[in-house]
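Only a single protein chain was left out; the remaining protein chains are all shown in position.
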Amino acid sequence: MRKRWLAGALPVVSLVVATACAPVQSGPAQSSGDETTGQVRVWLFDEVNRAPKEKVVADAVAEFQGKHPGVTVDVQYIQVATRAERFKAAFSDPASAPDVAEFGNTDLSGFVAAGGLADISNPALNWADVHDMLPAALDATKVDTKVYAIPWYIGVRALYFRTDVFTELGVQPPSTLDEIAPLARRIRAAHPDLLGISVGGKYTYGALPFVWGEGGEIATSLNGKFSAAIDSPQARAGVARYTELLRDDICPPAQCAGNGGDASVEAFRAGKAAMTIGGDFNRKSVEASSVKGKYAVVPLPGKAAGTIAPAFGGGNLLGLLAGTKHRTLAFEFVQLLAGKQYQRKMFDAMGNLPTYQGLQRELAESEPALQPFTATLASGARFVPNTPAWAKIDSQAVIPTMLQEIASGAKDVDTATKSAADAMNAAFGS
Amino acid sequence: MTAVRTGNTQAKRDRRNGRNAGRGRAEAVTMVVAGVVAFPLFWMVLTAIKPEDEVLSADPKPWTLRPTFDSFVRALTVQNFGRYFLNSVIVALAVVLLSMLVAFLAAAALTRFRFRGRTTMLIMLLVVQMVPVEALTVPLFFLMRSVGQSVPAFGLNHLGSLVLVHLAFSLPFAIWMLRGFVAAVPKELEEAATLDGASRFRFLWRVLFPLVAPGLVATSVLSFIHAWNDFLFAKTFIISAAENQTLPLALQVFVRPDQNDWGAIMAGATLMTIPVLVFFVFVQRRLVSGLAGSVKG
Partner (left out) sequence: MSTATRRARARSGEGRTALAYLAPALLVLGALLAYPVYQLVVISFYDYGQEQVSGGAPLEFLGLGNYTTLFSGSRFWAVLAQTVGFAAVCVAGTLLAGAALAVLATRVRPWARTCLFLAALGAWATPAVAGSTVWLFLFDANLGLVNNVLGLDGFSWTYGKWTAFGLVAAEVVWCSFPFAMITLYAGIKAIPGEVLEAAALDGASTRRIATSVLLPLLRPVLAVVTIQSVIWDFKVFTQIYVMTNGGGIAGRNLTLNVYAYQQAFAASEYGLGAAIGVVTTLVLLAITVVYLRALRRSGEEL
């Protein structure tokens, strides 16, 4: 009896559900206010060695508060790993959101599509300093010609290697992409306690130069419509080149398949790897580790000898959240932090590569250690597909899953790249 | 204990002698098991007081000759640790008090009265425990946002929102457990009280409540743990108000997927475990009789 009643009720219930009640939507973000006093809330990324960053930011806050009586700046350091959830929550409840935030340049288009960021084209393009910045860095802040953030620093990666090990074995740093695997294998054969090269199954930005170096692309765009190209022959060659490193005779998958960039560098810092792919932002921490004085950095070589593999042009941005009630103040604070003076201070504190061309040249001359990174940048950095769908592809871990499937032997290169391409196309299509 | 209360003393002594050898073996096994079970905790505390180079040594020793509180200092100096601790205590205590009160009333109703829908309610109490908490985060997020628009103290970014969700999540199990305690109180007592002219309400507070109190204490442990351990809701609901964060988030500062500060993590974990452990040990006896009561009902 009761069951029949239930069976009858179900369609009715689902109909009611379908028509009368829908899930909650936030409604468009309210027009942002422009109060000139009160508290400006700022989110910055928490980092491994945060103290120097915190000090520089505290200086900036003091300076800003001195200039604006009646204004306080509250800075919170949020975790990079869980930032997506924090930002989603903030976008969904603008009342609880901060005014200014730091985020990665790959986050931008997804954040804009989610309606979370304020359009700051007007103040930004009228700020003279912005035009001294690297054009590529500035491009990464735009969606459809509108500016949503100011570049704060640039992150490029290059090849770190152990000079002591290379001297002992009488080998030279690799001059082409193809040389990396045999060299790494040879080193590990001679030093079984060392990883030939420390890379990881989750290290997307370590793998991408191999794809680009082989002439492949993640995706191609035609009239603004993206389609995956990760299963093209060139891209597959690059993926194969990279995953060849995730083998027992170079970087055993049991150790490396779960690693991202930081963990890959960490093995190098611990003296357990002969090479790794690391960023300019890792330099200070490697310098403070057990391999100090026993390593050098060169650009990651490209397909042909003498060329440099295109690096991923990473970097962090500062932007305003859509619901900010202190538009002018918030932008002024961004101007202060991203200005030449404080970018320079951040370089001294953390090693972050500034976004100003002049400042970069100046620093490269005084700090030879920066040279491999600036050279990599000068030879042309590349970027992930500039579409909101990328945020989804990134958060679905499409590329790491692909790399891990190959590294763990679950799928071969062709199958794994094919399913990655399908997943990407699904995201582009929606 | 299964000791015999009557019977021949000689036979008893014989049996006891035979039993002693077996009991010795059983006790040895018990101690080994206790050691194994406690070992991760021992390791946690040990790692917390080891100096950093020993923590990162590839040849870990089960002792340290150079104990240090460095890791505790790192854990404690993380932004607002004291504030986080206090927030966790506030939320957990509020949840415990409210859930005990509400669960006691509900358990009394479900055990002492026969009414239509009673069985359905009992089953529903079981069913709601099956819904994965993680899946409810999204609807609860929006619910709390709406609540916050009329009562800010219970909205997002405030501790009140955490109290409300943990209250809701700890209630079903608390009612389920308390039901057993209430059932264990003899019916005759109630009849006697009614004959004495006591109202139902008086009976509830003057007779039933004191009798069930040990069970309440036992049950409260589980509600306490529930609220104390949570980091999912703290992470989701407290968006930008750093002054309203709770303890598990302080611990998260050291839990990095790549570069773990094991010493500080273990120190933080130790600090987080101690209050629960103290609570547990404090109510241990009641917990045992409490769980017995809950399953009799």
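Order of writing sets the chain letters: A and B. Residues in each chain are counted from 1.
FYI, a residue touches a chain if its C-beta (ideal position, glycine included) is under 8 Å from a C-beta of that chain, and two chains touch if they have at least 3 such contacts.
Keep in mind that what you see is a predicted model, and the values were worked out from it rather than measured.
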item	value
Sole residue of A:Thr307, A:Gln396 or A:Thr415 that reaches the chain not shown, by the stated touch rule	A:Gln396
Identified contact with the non-displayed chain, of B:Ile49, B:Val185, B:Val212 or B:Leu287	B:Leu287
Among B:Val89, B:Val102, B:Ala183 or B:Leu211, residue touching the chain not depicted	B:Val102
For chain A, residues in touch with the removed chain	14, 17-18, 21-29, 84-85, 88, 91-92, 110, 113-116, 201, 253-255, 257-258, 392, 395-397, 401, 404-405, 407-408, 410
Hidden partner chain, residues of chain B it touches	1-5, 22-23, 26-27, 29-31, 33-35, 37-38, 40-41, 43-44, 47, 55-60, 62, 101-103, 105-106, 108-110, 112-116, 121-123, 126-140, 142-143, 164-165, 167-169, 171-172, 175, 200, 204, 225, 228-229, 231, 248, 251, 255, 257, 262, 265-266, 268-269, 272-273, 276-277, 279-281, 284, 287-296
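The definition used in the following text is that only the chains that are shown with their structure count from here on.
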item	value
Contacting residues of chain B [partner chain A, same complex]	79, 141-142, 145-146, 148, 156-157, 235-236, 239-242, 252-253, 256-259
Residue ranges of chain A in contact with chain B within the complex	23-24, 41, 43, 46, 48, 74, 76-77, 79, 81-82, 85-86, 89-90, 92-93, 95-98, 259-263, 266
